[in-house]
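Below you will find the structure I want to go over with you.
Yeah, one chain of the complex is gone here, protein chain that is, but the others are all in their spots.
Note that the chains are named A, B and C in the order they appear, and that numbering of residues resets to 1 at the start of each chain.
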Amino acid sequence: MKKKDARIIAALTGVLMGVLYFPYVAGLITFWTYGALLVIGAPVFFLAAGFAMMAGEGEEDDPFIGY
Amino acid sequence: MIPEILAALFFGLLLLGLHRKVVARIQKRPGPPVWQEFLHAAKFFWKQTWVPKTASSLMFVGIVLVGIGIWVAALLVVIAGGNILIIFGIYMLQKIVEHGFGLSSGSPYGKFGGVRSVISAASEIPLFVSVAAIALFTHSLALQDIVAYQAVHGPLLLIVPPAAFAMFLVLLSKMPGGPFSVVEGKELVSGYKTEHFGFFRAGLYVCDGLKTTVLLWTFVLVFIGGLPTAGFIIVMVILMIILSFTCALTPMLTPFDSVTLQTLVTGAMLVYVGCIAAMGVPG
Amino acid sequence: MIRRISNVISHFDHILPLFAAACAIIAAIAIISLPFTYVPDQLYPKTINRASNLDPYDRGGPPFTQAVIHSQYPGNSPSAGYVTTYLTPFSRFLADSTAHLGTTIVAHPGGILDEILYNTRGLDTVVEPTILFIAFAIASYLFRREE
Partner (left out) sequence: MIAVGGEPFYYLEFGDIVLYFSPVTTTLFVLALLFTLFVLASRPERQVDIAFGSDAYLAKVITPGELHFRKFMATACGLASMGAMVTGDVFDFTLFASLVGITNIGIVAAVKNRHVQNAAYQYGLVSLSATVPLFSGAAMVAATTGTLSLIELAKGTYPAVPLAVKSFLVLGIIGEGMAPFYAAKAEMFRAPGAPYVIMCSLSSLLIFLRVVEIAMTM
């Protein structure tokens, strides 16, 4: 994933989860609708934020094989 | 809901830190500070990360998504007082998440961790027998019904102590360093976690934190009943300390010994539930 | 003791006898708890016409008409009962001339799949051949793997 894309995804999910919190508290959207959003959104936000900030630039490494 | 999730995550990581502290004190070590696990998670999140060359990249990344997602879902189910079978289903899915972590990287150590995690699948079976025992009394598996039942009849811990014991064993099998924690044995480097570093590992800490809170909370809800928030926190801390003592004072079993022991417990539980069902439920 | 048990269950050559033992125990429990009451009000009942060439499979009645089937949700399958007695002309010929053909699932296309499954139980008719075909796929793959 490109860092720029990851940044956009992280921002999108973060903003969506944050903004929709207010209608949920106000009772406009149901618990499970907002819950489904969180179940999908929270891990995506977490990983996308990680990719946006700390994704490695160089070549990948081999797995650890013990020495 | 976001505040609840963050609180549960933070509290779960603190509980795990407490676990390490208690175990260390029993072993006459000073031990890390209680917020050590939280520091770990934060540290890992700000490390450079990439996917190993040999890994199945989609699986490697996707399994972190699944891991966090299912435990957020489990927490929401507990908050909503939903069905206890869903929580236990998610708990069993944690097994698949472990396989995914271990197998997706191509590392032999991760693989061993994953295979160990298949072997230890017996740890889930006592769960269902205790669920059956609970259902015999409450006639429902929704958490709110179970809590309501206990408000009338007193805690299930006193009514069906063997079921509580079976579930305690299940909790124990998910504690680091416990007798049944064969998946994370020290001879496996870091077991299924070996290849997930950087923010993937931070994601694993998020899973662990949520998992600890959800499991302990469910135990308290199912066997003790509804309490005020402070009461929940106190009881969960006490439960954690009991678990830590058990972990520190028991040796780790070999994988198949742990399977045998858990199967025997399940057998005993089955006989017990059979007896209850045959004699008829009082009340 | 625990170690001895775990030595047995850890070896995959032992699980078949182990499973057989478990089956035997459960079967013994089942035999002890006999008799179970048989409920005569069954789904898909049938009267067996021993004289027919299609003996266990004959549902009675002329072809292309609706046989009487007691199904769980009659509203869901208004056409139930038609295909159970349906035979292609060739199958009809086989059925009329011999008592030994047209009675297995692979005997003949358009032959009788299974008198209960066929069209009274929608999804089962799909799942059951699927099991067969998956088994065929595995077998043929293994057979041709070395080529």
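Quick notes on this one:
The rule is simple: a contact is a pair of C-beta atoms (placed from the backbone, for glycine too) under 8 Å apart; a residue touches a chain by one contact, two chains touch by 3 or more.
Since the model is a prediction, treat every value here as computed from it, not as a measurement.
Checked against the full complex, the candidates B:G62, B:P155, B:G177 or B:G226 give a single residue touching the omitted chain, namely B:G62. The chain omitted from view is touched by exactly one of B:R20, B:H40 or B:H99, namely B:H99. Residues of chain B that touch the chain left out of view are 54-60, 62, 66, 70, 73, 82-83, 85-86, 88-90, 92-93, 95-96, 99-100, 103-108, 111, 114-115, 118-119, 121-122, 124-125, 128, 131-132, 135, 139-142, 259-260, 262-263, 266, 274, 277.
The chain not shown here touches chain C at positions 9-16, 18-20, 22-23, 26, 29-30, 33, 36-43, 71-73, 76-77, 80, 119-124, 127-128, 130-131, 134-135, 137-138, 141-142, 145.
Please note the rule applied: only the chains that are shown with their structure count from here on.
Once the centre of each chain is set as its mean CA position, chain B and chain C turn out to be 42 Å apart. Distance from the chain A centre to the chain B centre is 24 Å, each centre being the mean of its Cα atoms. The touching residues of chain C, counted against chain B in their complex, run 2-3, 5-7, 9-10.
Chain contact summary for the complex, chain B toward chain C: residues 254-257, 259-261, 263-264. Residues 17-18, 21, 24, 31-32, 34-35, 38-40, 42-44, 46-47, 49-51, 53-56, 58-66 of chain A are the ones that touch chain B when the two sit in their complex.
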